[in-house]
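This report concerns only the one structure given below.
Of the protein chains in this complex, all but one are displayed in their positions.
In order of appearance the chains are A and B, and numbering begins at 1 in each one.
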Amino acid sequence: MTTNPTASRHTRVFGLISLFGFALVALLGLFLTEPDDVQGDLVRIIYVHVPLPIMAYVGFVVGAVASGLFLKNRNPFADLVACSAIEVGVIFGVLTLITGAVWGSPSWGTYWEWGDVRLVSMLVLVLLYVGYLALRQIPGDADATATRSAMMALMSVVMIPIVRYSVDWWKNDTLHQQASLTDGKLEDLTLFTLLLSILVFGFFFVWLTTHRFRVAWLEHQIAEVGLVDAIAERRAEAADGVQAAIANPGGES
Amino acid sequence: MSTVHLRDVVALLGRFPALAGVNLAIDPGEVVLLQGPNGAGKTTLLRVCAGLIRPTSGTAEILGYNAANQGKQIRRRVGLIAHSTGLYGDLSVVENVEFWARASAVAEPLATALEAIERLGIAERLHDLAVDRLSAGQRRRTSIAAMVVRRPEIWLLDEPHAGLDQSGRDIVDALILDAAAAGATVIVASHELERVGRLKPRAVTIAGGAVLSAAESQDDVAEDDVAEDDVVEDDVEVSRGS
Partner (left out) sequence: MVREALLIAGKDLRIEGRSRVVASQVLPFALLSLVLFAFALNANRQALRDFTPGLFWVAVLFSALLAIQRAFAIEAADKTSDSLRLSGIEPAAIFAGKTIAVVVQLLALEALLLVGVLIFYEASIDSYPLLGVTALVAAIGVAAAGTMYGALIAGIRGSETLLPILLLPVLAPVLIGATRAFDDAFGSAAVNGWAWLVLLALFAVVYLLFGLLSYGVLLEES
């Protein structure tokens, strides 16, 4: 499998578990579980819509932990783990927003409901982390970019509870009480499917992040090799300089 | 013991290896002329010595501190004159020099600042003018005054004579000689060889981010030390584990 250098036995295991897991969740979620009393078949989207933001938050937190490690020991490995986890987290965050809109359309009659504090805070956080990705895009000194990004990842993770509570409070302040699904009783099979789905999404998250990390690691490797070449080239320049100096002693070239 | 001791120093500007394995040892009280073509790495070398750039690999020991993790200790002990002035254009000459004196916790900042400004020969009518309104030469003098008040142990001067008139150049030369006599290390990167030649410096030539030749200093340098650091052509193994 030389054509697929980011895969390994471990990632294949995670990939396969994810694949079978998703098939099982689809079977359970779409066919075997009962429709909701109020929402009917619409409720089936929770098997996707609930795990997604959890994994997004996992990505943000993993990114912050790795960033902290990077600032501590300056290991590029940690920096690349951070950027991979956050990138995957942003993707899951965006998918949360999309599935939220898809769900919102039939159940509230609108794609966007400002009363849904979870979605509103996810929107703010996704925008926050899009800024992180923008910061990473900036060309320049790799070490400086890594340090700046790591600081931002740490500051951003602290924003998660602040954004969450401010938005939550903002809405509750103005009477709009949002009934949460988890308030109601969930049937056993529904609950099982939901937990299973969260677990499967966890495997999927690890699989995606590992692949993303390996791509980043290869890029890092290439840059390192390029650096060795660049230093050799630069030293060749110096050798030319020696000859010039011999030809023209004491002179300014 | 060397005040500046560089071993196989590689330093990057972005992805470009501005320094590709520099070996150099400089003693206290030495005046070193750093010469070499444009883009040779002179400015980067000075910034590494100032503790402003961490070496990517190799070791840079400045005043006994390791530039990799003791940049802070290095920075507060060195002075750097760079291409940009490092002055606040909206503030006056006196305000600038006094601010930098206060920033480095110099005793009696105002008196020290005025003394340095006088030493640099800046006319009194210019003292309260905003730096932005000065000529390039007067700005450079102010910039040097702002460095002198800090009494650095290492003077890193990047083209210090640029833009200065004859009297300004003489003043700078006198300052350099005084500093060296007082035990400070002075590294001057310059194209004005004739000018700097009067300071009887030890010439170090760099090109392509490496030292080509570092003539022995006039002072007593431990022989083996120089011999070891003088090596030019041997291939530098770039170890990278940052």
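Just so it is clear, contacts are C-beta pairs under 8 Å (C-beta built on N, C-alpha and C of every residue); 3 or more make two chains touch, one makes a residue touch a chain.
Given the structure is predicted, the values throughout are model-derived calculations rather than measurements.
Novice: In the whole complex, not just what's shown, which of A:Ala64, A:Leu128, A:Leu194 or A:Ala238 touches the removed chain?
Specialist: Only one listed residue reaches the unshown chain, and that is A:Leu128.
Novice: Among A:Ala7, A:Ile45 or A:Met151, which residue is in contact with the omitted chain in the full complex?
Specialist: Counting the whole complex, the residue in contact with the absent chain is A:Met151.
Novice: Of the listed residues B:Ala11, B:Leu63, B:Val78 or B:Val204, which contacts the missing chain in the full complex?
Specialist: With B:Ala11, B:Leu63, B:Val78 or B:Val204 as choices, the missing chain is touched by B:Val78.
Novice: Of B:Leu87, B:Ile117 or B:Ala189, which residue touches the hidden chain?
Specialist: Residue touching the absent chain, from the options given: B:Leu87.
Novice: I need the residue numbers on chain B that touch the omitted chain, in ascending order.
Specialist: On the side of chain B, residues 50, 52, 71-72, 75-76, 78-80, 82, 84-91, 95, 99-100, 102-105, 130, 146, 150 touch the unshown chain.
Novice: Could you please point out the chain A residues that touch the chain left off the display?
Specialist: 71, 124-125, 127-128, 130-131, 134-135, 138, 140-141, 143-144, 147-148, 151-152, 154-156, 158-159, 162-163, 165-167, 169-170, 173-174
In this text, only the chains that are shown with their structure count from here on.
Novice: Using CA atom averages as chain centres, what separation in Å is found between chain A and chain B?
Specialist: Centres of chain A and chain B (C-alpha means) sit 45 Å apart.
Novice: Considering only the defined contacts, which chain A positions touch chain B in the complex?
Specialist: Residues in contact with chain B: 74, 76, 139-143, 223-224, 226-228, 230-231, 234-242, 244-245, 252-253.
Novice: Where on chain B is chain A touching in the complex?
Specialist: 10, 12-17, 20-21, 35-37, 40, 54, 191, 193, 205-210, 212-213, 232-233, 235-236, 238, 240, 242
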